[in-house]
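Every protein chain except one is present and positioned as in the full complex.
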Amino acid sequence: MSLLSIENLSLDIGGTPILKDIDLQIAPGEVLGLVGESGSGKSMTALTVMQLLPEAARARGRVTFDGIDILAAPEDAMCRLRGDDLGMVFQEPMTALNPVKPIGEQVAEGIRWHTGVSRADAEARARAILDRVGLPEAKFPLSRYPHELSGGQRQRVVIAIACALKPKLLIADEPTTALDVVLQAQILDLLRDLVGENRMGLLLISHDLAVVAEMADRVTILRHGAVMESGPTGAVLSARRHPYTRQLAEASTHVPARPRDPSAKPSGPPLLEVRDLTRDYPGRRTGLFQHEKPFRAVDGVSFSLPAGHTAALVGRSGCGKSTLARMILALDRPTAGSVSLMGETLEGKSEAQLRGARRNMQVVFQDPYGSFNPRHRVERLVAEPLHLFDKRPDAGERRERVAQALDDVGLAAADMDKYPHEFSGGQRQRISIARAIITRPKLIVADEPVSALDVSIRAQILDLFADLNQRLGLTYLFITHDLTVARAITDEVMVMDEGRIVERGPTSDVLRHPTTPAAQALVGAAPDLEQALARRLSAERSGSPL
Amino acid sequence: MIAYLIKRIAIGLVTLAVASAVVFCVLEIVPGDPALLMLGMNAEPEALAALRDEMGLNQPVLLRYVDWVSGMMVGDFGRSYTYSSPVIDLIAERVLVSLPLALMALFLSTAIALPVGIFSAARRGKAADTMVMGAAQVGVAIPNFWFALLLIYLFAVWLRLVPAGGFPGWGAGVWPAVKALIMPAVALALPQAAILARVTRSAMLEVLGEDYIRTARAKGMPRRIVLWHHALRNALIPVLTILGLQFAFLLAGTIIIENVFYLPGLGRLVFQAITQRDLIVVEGVMMLLVATVVLVNILVDIGYAIVDPRLRTRR
Partner (left out) sequence: MSMDPTIPGAPPERGFLRLALANRSFLIGCAITLAVAGLALLSFFWTPYDITHLTVADRLKGLSTNHPLGTDHLGRDILSMIMIGARNSIAVAIVAVLIGMGIGVPLGAWAAARGGLVDEVLMRFNDLVFAFPALLSAIMITAIFGPGALNAIIAIGIFNVPVFARVARAGALSIWPREFILAARAAGKSRTLITIEHILPNITALLLVQGTIQFALGILAEAGLSYLGLGAQPPMPSWGRMLFEAQTRMIVAPHLALFPGLAIVVTVLGLNLLGDGLRDLLDPRLRRER
């Protein structure tokens, strides 16, 4: 007897079909991984079960939870179900809590509503569940407000709200996507424990096969609103019978071909040299004339990068890696220390004096949507860095150069007359790279360049980076929190922690044998698809639960 | 919290100081000699000189500014040129009309607008919402003095329920006085209520789209409770901002409305003082109004801090 059963579920919103004939089952105590890329309809499936769909949505089919026909249930019956037998955790912990209410009240509110106990009893129970999710009273009294907590702590509060009444089914929609790997591992552990303690069903929605392989007993793969394949996690993800499953699995562990002799030592002077770089931000004001101690985002960082080299700067969120990247790009002024590119120091120079250096170093950002002015055509967007040449190319030459750059990144020259919103996310990231290479720079700093992309697109963009490294002899500095990116494409890894580089070495060495605690935490927390699958398979074959 | 308040109050004081300089300077460059105005065109030169001396008009500008400001600190706003009585007395008498009027209008406008805005947001897209918001759209476009004329025609000329204007004074009893203020207050309040209702509705709709509303619904809270317990308090932040701005607007609005209804309030006082070149009165009333606006802004800032815990711990 399954806890949740979805049969032939179809959904359209305002006439646009979103889901087509979805089938899935979850038994009590079972973890089902619902996998798919953006736009595949995973979140809408979850919201259908919760009956929290947008008003224009129309659902057909059967959704049965614990014997109740969800699609036919009246609103007050759903209100009794939600937060009691049916809990939900969302992706974005920063906005999921009401900013004007203390966390205790937000947890206790649902308890009081469903059980009718007194305020004091509800608060006692809220206290207990907050303790359980790892927010002990000493540091996290009920009177704390959401803005006083970090993202990981807030996600724990959301989990506490969802699990306060020991639901039979918990739906977790990308619960760790907004968190760094270390926090992700902690939250996943917590979810796994809660499932075990209460024999709770868990519908885990994720785009990350490795996370699903570690967590889920069974997996359902969704694409364009339809189920592609489903079955036991280990079997489905290792046999890869369905072509889409194979495509997803291969893309997640994709390593671009880089025919390069690892023993070849780069020679000559370093391309980029960073010396004792430090950046302080003024502390919060605590009184009229008092400030907290300045916050040191980057603390005495030194390293050098030879030409043609590919390095990754990895670390948890808030470790200072983005600040460091901005100082290297001369977009932020260091408090102390120096950056030099091809022997030329950058700090203390005016914008005009920096033109030469800027020609030789360009940047690719994370967000393929935010990195273009939506009102300009591609030609103008890609040509923007040509501003750095003392002799500006004329219109014809400009178009020629843009066409060349677009060709380099695998787009057509005709694309230059379109607007950015006419392109998909992956194509936009290509445009972003075209803009970065149009001045034929030596160094590209890429700040999380594939984090916002779906796995299959991400593999293609990584291939493009590898290809350009070969053809144009580019040097890369990748800023990333994702070790798979570092593993896929870089020669060298620098691990950053609290503003310092704590460990540095060849990528394979550092990822295999991290020596410092910060690096060990990162590597240990990173989900690994191959290892997780191996464990799953052996468990599935022996028939014992993991 | 304390630091936040101190900063707000400090900004308010600086604003007041600069405002006093601006008011003083503007009126300083105004053409026309107050002494000449008081004595009339064919005044004796000696009398004129004596009066100028007595009024302190021969002293350096800076000294007169300092005198004026330090006088105001102890409640001495100077003597009116035309009424020949202390400005503070004139103001005190007129405040008793203008302040109740502005407060009544503010109360009316809030009491109408908040429920209407919330109701409309809860029924977004339904017929009731469309009608109420259509009415608000028209209400925003109505000049309050024209609305006042319509009210006068309807209730005073046609139905003869209330007097068309004038003020019996508080000495005539509370009810007659309040009665004389009802129609002006309604005329002031309704166009403001239309604005406030629109702001309330859009603030509510914005909040209702937030993630934490979904979280509250996911824990089983019904729509009604989410609306009142979760959405309203967050939506109050922009509503407070508009309320603060509206109080300043209502104060200024009284100047026209008092003229329409012949009410002896601050608005009429300052208007007459301007036309009679009674600059010391103008200066005093302006400073009083600026101080009120500054005070209201500080109250709004305190309101923010009460509603929003993030402000209590920041700065």
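By letter and in written order, the chains are A and B; residue numbering begins at 1 in each of them.
We adopt the following convention: contacts are C-beta pairs under 8 Å (C-beta built on N, C-alpha and C of every residue); 3 or more make two chains touch, one makes a residue touch a chain.
As the structure is a prediction and not an experimental result, all values here were calculated from the model.
Although it is not drawn here, the omitted chain touches the following shown chains in the complete assembly: A, B. For the chain missing from the display, the contacting residue among A:Glu75, A:Glu351 or A:Asp394 is A:Glu351, taking the whole complex into account. Of the candidate positions A:Asp280, A:Glu384 or A:Asp467, contact with the hidden chain is made by A:Glu384.
The residue touching the chain not shown here, chosen from B:Leu181, B:Val290 or B:Ala305, is B:Val290. Interface note: of B:Gly253, B:Gly284 or B:Pro309, the residue touching the hidden chain in the full complex is B:Gly253. The chain not shown here touches chain A at positions 37-40, 223-224, 326, 329, 331, 351, 354-355, 358, 361-363, 365-367, 369-375, 384-385, 387-388, 419-422, 424-427, 432, 435, 454, 456-457. Although one chain is not drawn, its touching partners on chain B can still be listed: residues 11, 14-16, 18-19, 22, 26-27, 30, 124, 137-138, 140-143, 145-146, 149-150, 152-153, 157, 202, 205-206, 209, 245, 248-249, 251-253, 255-256, 259-260, 267, 270-271, 274-275, 282, 286, 289-290, 293-294, 297.
Just so it is clear, only the chains that are shown with their structure count from here on.
In this assembly, the C-alpha centroid of chain A lies 50 Å from the C-alpha centroid of chain B. Residues 3, 6-7, 210-212, 214-223, 225, 229-230, 233-234, 307-310, 313-315 of chain B are the ones that touch chain A when the two sit in their complex. Contact residues on chain A toward chain B in their complex (touch as defined above): 50, 52, 75-76, 79-84, 87-88, 90, 92, 95-102, 106, 109-110, 113-114, 145, 147-148, 158, 161-162, 164, 284-288.
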